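A single protein chain has been omitted from the complex, and every remaining protein chain is retained in its original position.
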Amino acid sequence: MTALDQTQVKDGVDQETVDAVREVSTYKYGWETEIEMEYAPKGLTPDIVRLISEKNGEPQWMTDWRLAAYDRWLQKEEPDWAMVDYPEIDFQDQYYYARPKSMEVKPKSLDEVDPKLLATYEKLGIPLKEQMILAGVEGAEDAPAEGRKVAVDAVFDSVSVGTTFQKELKKAGVIFCSISEAIREHPELVKKYLGSVVPVSDNFYATLNSAVFSDGSFVYIPPGVRCPMELSTYFRINAENTGQFERTLIIADKGSYVSYLEGCTAPQRDTSQLHAAVVEIIIEEDAEVKYSTVQNWFPGDENGKGGIYNFVTKRADCRGDRAKVMWTQVETGSAVTWKYPSCILRGDDSQGEFYSIAITNNHQQADTGTKMIHLGKRTKSRIVSKGISAGVAQNTYRGLVSMHPKAKDSRNYTQCDSLLIGDKCGAHTVPYIEVKNNSSRVEHEATTSKVDDEQMFYCRQRGMDEEEAVALIVNGFAKEVLQALPMEFAMEAQQLVAISLEGSVG
Amino acid sequence: MALPQTKVDATEARIAQYDLPASGWSLSARKSALARLRDMGLPSRRDEYWKYTRPDTLVQADVPPAALFETDERPVFSDVDRLLIRFVDGVFDAEGSDDLALEGVVIERLAEAGTDLHWAQSLYGQLENNGQTPVQRPLAALNTAFASDGLLIHVTKTPSKPISISYEHRSETSDAILHHVVKVDSGAEVTILENGPAAARFNKCMEVDIADGATLHHVRTQGRDHERRAVTHIFARLGTESVFKSFTMTANGVMTRNECVIELTGDDAAAHVAGACVGDGDFHHDDTVFVTHDAVNCESRQVFKKVLRNGATGVFQGKILVKAGAQKTDGYQISQSLLLDEDSQFLAKPELEIYADDVACSHGSTSGAIDEEALFYLRSRGVPTDQAVNLLTLAFLAEAVEEIEDATLAEEITARIEAWLIRHRD
Partner (left out) sequence: MLEIKNLHVKLEEEDKQILKGVDLKIEAGKVHAIMGPNGSGKSTLSYVLSGRDGYEVTDGSAALEGDDLLDMEPEERAAAGLFLAFQYPVEIPGVGNMTFLRTAVNSQRKARGEEEMSATDFLKLIRAKAKDLKIDADMLKRPVNVGFSGGEKKRNEILQMAMLEPKMCILDETVRALMWMP
């Protein structure tokens, strides 16, 4: 019997229950799409790895690559150095592959996609239509009223359901598709770059991802091309007990530019779910990539039940001179976040920036930060991290700034600020600073404080209630990071800040 | 979790060199320290807490020999009116020491403290043991188990002059372990001075208990013998409204690891730890500080400055831990290095771990070369480059030296740093 024959269909969850839960929750995306799914059997074996590869119609070299990763994974241990505490994960009690039945035959165009799936994304506010997205942000009086185009790749559990604006992008020479399609259609690019920034055996979760990643996005921007629109991937975990392991590969060839957005949500469930992603970005000479994330996986309920375990490896390699990368992240979701988007500044005069807001409330735990590895001359990096902790949550900034002996005349500036709301939460800062040459300058500053009483009183005297005042002050605290986001994300992020902190005062 | 065999072997090889005393009030504390040492094992380079400093030479059974340093310089603090106590290669030097009598203070030697009940029994190895969590400090446990001597200083009333402990290094292969216990009673104020290289390899531990309203000033210099190695620990416990101020100047030494573990257990207490170091060549200097706020309205300051040249390495690991309920904490930490040439390096891990909301904690860390604009400004006013560099270097170190409250002592330290800079000009 082959693994394929063992696929099963799971019963849908009672819709009433889902709706009832939804009513009482502040998490807007906690509902579930009732759709017929196809699962690979639970657990992780070489057969499952082969099955995933087969489902994606991959060539043999890719299957071998995955199997090699699987062997390495067996030898690796789960890291325990982060300040997060969660029950042991049974890696054999997970589904590693789940796709809607209707995706068995890959739709040729968006018109052929199951309406239920389209409706799901519509409901999430990400219509999979080729339309303008209207800009509307704070300070809108100064913003142009015209719409902006954003191309979307939508990933549902293990598979990509569709990518918009592909034709228009193709005209510009930009490749934007699911990674499974790229493996089939652009093997030479995938072979060259996959695993070149995050090696297969980089860490426990990256190795796991290398073995079982099911889908994700692929971007290639040819030399000299400024991508005509923003690219976006929207990840949705829907199925229960299913891990999502997406893989994103972005290549910005010489002198090109792209802004990439990533969003994520998941239904509200009692049991925790695993998400282990890998993002690799290659930036050649004079190219620039902006990568923005609004991470809003289900954080668990106010008693700490359920929620996503989010273990993510993201790394950008500035290979060419004057290459630039900017990571911006707004982390409001997940029960556990373990994530360090990093920059390898290899090219001379290359630049890396990291802007982060991490909000933890209730029982959430986040251990997040960045690594800035300065290898090239006159490389620059900037880190702005704003951590906000409320409830009984723990929020840690962990980062590394490393100036290698050859990285002459380089600069780093780091600012880490933490805000505590209530006396039962924690905020921690764990920076590593390694300076191995004297012409480089490294500056690190960190502060921890609570929401200022004077500011609170001032706002309340002007008529705001406590929650409004906290949301306003926290948004101000995080302003520098919010400003780094593309406009349509900035708006969403601002609202998320307020929603994430609901119930944190009084 | 079982220790790796290599660690067990290294630990046992070191333990085999020493014997526990046959009797004495400290014996039970020594035995439990030995037990915890065996549990932890001596540090190896793979331990996170030793990420930036290789512990090998501090751990190994054989003492790496250290040449004696010839100098015509007068020992530091020579002009201070003080009670002098001298150790040579870790052995008490009665002839070189003053009579151990000082009004308001009882000073005894650990080696002579006998078998009867002793006040130090409630402290010896106890503060060290408290300081083993959350981070292990096996070399301190080794010290508690096998210290050959040390001073037990009980301050009941403010004495008329500082207690000055001077360490001399005369043997190229000496391996000294000393353990001091200092207890300052309520309301008393005392200054303890330490100076000198002590031995080829020196392991020193000082446990400090500062009662409500008491004050301890601690100023030390670590001696200029370049090949010496030292690992030192201070474990300080502070009561309500007490004050602890510790300053260390280090010039030279191929291996120095100074750990300072402070627990603020009473409200309104203040702890300041500061260090200024100047290093050349294969100099390796590590300041590892852990301050725990476990009471309301306490203040802590960590100020560490390092001037490094010719491939010297400076390490700083500092942590402020604010426990739940330790509201109104004011925690400050700054670690800075001035790298005078290409090959020197600075490795830092400044941490905050905070579980109370009404706090103001901050840390800063910088590393860089001398400010070219400032240098040019001074030169344009006629100051020669060498002198200008020294001026700017002294200015850089000033924030740490200013932590010494006594102006005369601060001046002497500044003068010593200046002399070092002049001598170590290229």
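Every chain is named by a letter (A and B) in the order it is written, and numbering of its residues begins at 1.
In the analysis below, contacts are C-beta pairs under 8 Å (C-beta built on N, C-alpha and C of every residue); 3 or more make two chains touch, one makes a residue touch a chain.
Keep in mind it's a predicted model, so treat the numbers as computed, not measured.
Displayed chains that the missing chain touches over the full complex: A (touch as defined at the top). Of the listed residues A:G57, A:P79, A:G476 or A:G503, the one in contact with the hidden chain in the full complex is A:G476. One of A:V161, A:I237, A:A366 or A:C459 touches the chain omitted from the figure, and that residue is A:C459.
Although one chain is not drawn, its touching partners on chain A can still be listed: residues 138-141, 452-455, 457-466, 468-469, 472-473, 475-480.
Definition applied: only the chains that are shown with their structure count from here on.
Separating the centre of chain A from that of chain B, both taken as means of CA atoms, is a distance of 44 Å.
By the touch criterion given at the top, residues 48, 324-325, 327, 337, 339-369 of chain B touch chain A in their complex.
Residues 81, 403, 405, 418, 420-450 of chain A are the ones touching chain B in the complex.
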